[in-house]
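What follows is one structure encoded as structure tokens, with my remarks underneath.
What follows is an incomplete set of chains from the complex, kept in their original frame.
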Amino acid sequence: MLTPEEVKALAELGSATVYEASGREGLVPLSFLRFPPGVKAAGPAFPVLCAPGDNLGAHAAMAALKPGEVLVLAQAAAEPVALVGELLATQAKAQGAAAILVDGAVRDADELAALGLPVWARWVSPKGAKRERLLGLGVPVFLGGVEVRLGDYLVLDGDGVVVVPRERAREVLQKARERAEREGRLRERFAGGELSLDLYGLRERVAEQLAQAARLREEGGHG
Amino acid sequence: MLTPEEVKALAELGSATVYEASGREGLVPLSFLRFPPGVKAAGPAFPVLCAPGDNLGAHAAMAALKPGEVLVLAQAAAEPVALVGELLATQAKAQGAAAILVDGAVRDADELAALGLPVWARWVSPKGAKRERLLGLGVPVFLGGVEVRLGDYLVLDGDGVVVVPRERAREVLQKARERAEREGRLRERFAGGELSLDLYGLRERVAEQLAQAARLREEGGHG
């Protein structure tokens, strides 16, 4: 298990860097809204498999999740029904959740943003859930085909959501840190006017197209 | 008819609470953008049935709507054509409209946000409308299959749009107020660490799954 400092580092590194560091694995191929704007989060997953349009599992999870965990609500079939609103988010915050990820809708969007607990959801809708069945608590779930198990690490930000298997967490964190350092150095050089064509050794590969572009400028007088 | 104070209360209660208070009826099953960010509104509807891609009805509505009303622009077939831009929104504001709801696109998005009149629309596009036909002014329209008649109340916010039939407005408002008070008390208790499983009497129903989650934690060493 990662330390709280390591989890915080994962969040700061962000989903794109972590995804690259893990060998381009674990990307959840879904688009999410996030509340409040600009927020980032990371943490071990507490996955729940809800019946479609039913949030009994979200209520149950409040008694089972541990501080620092990311509550992951999957539905047996994803529907734009609000599985989480202000009252459940208030509970999750009081129980110490790091974030909530919903493969479904949320409601009370403005109140969620004001509450401050980071929430990722596919849709917003006033439509309320049933409270009848719970298919599994702490069991593995699938988000857009990607498995999330109890204790797997999630990295969530404005780009999307990435899953890091718990067995690879420390290795991926290390590689992500190395990648971020490398990118920090490159960013400075690019800001100073150097080009990736040169630093990555790509210029030869596109020499013909660079010549073509120069010709097109010449012919069009756009230059 | 509701008083201005009652209409303001509807807006403050919000679409999700009003939808629940009405027995989960009247939800418009469409996603809307809103301008400016964070705004809420409510009011009696002034519905207009536009020909597809034609906003002659929006121009006509400016001479017919009353202060406090929500201008509702439906199209015989919803297209991503801008039925409203800065000039029509300026007129609607000057005529005292409470808000504009467009089952279509708007344009001048930044100017709409700056103008301040609350606007909900399905899309944004520079594509302009024709100005040739008007199918009905003040007639009932349908938004995603949900009927909106002259004088029915609309509640619009970040979650979406809910319609309250004019005959039920006072009853639904009363129930929504009761619901909001109940939720306010619950919110405080949840913020203090109490759980909906206990307050709603659901714990027994998920006892087996809670035990399962504890076993999964044990086996995985997560926790």
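All chains are identified by letter, namely A and B, in their written order; residue positions are counted from 1 within each chain.
The working rule: a contact is a pair of C-beta atoms (placed from the backbone, for glycine too) under 8 Å apart; a residue touches a chain by one contact, two chains touch by 3 or more.
These figures come from a predicted structure and were not determined experimentally.
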Number of identical chains forming the whole complex, with 2 shown: 3
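One rule holds in what follows: only the chains that are shown with their structure count from here on.
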When chain A is superposed on chain B by its C-alpha atoms, the rotation angle in degrees, nearest 5: 120
Euclidean distance of C-alpha centroids - chain A vs chain B, Å: 28
Parts of chain B lying in touch with chain A, wherever the complex brings them together: 14-16, 19-20, 24, 27, 29, 31, 38, 40, 157-160, 162, 183, 186-187, 190-193, 195-197, 200, 202-203, 205-206, 209-210, 212-214, 216-217, 220, 222-223
Chain B-touching residues of chain A, taken from the complex the two chains share: 1, 44, 56-57, 59-60, 62-64, 66, 82, 85-88, 90-91, 93-95, 107-110, 123-128, 131, 134, 136-139, 149-151, 166
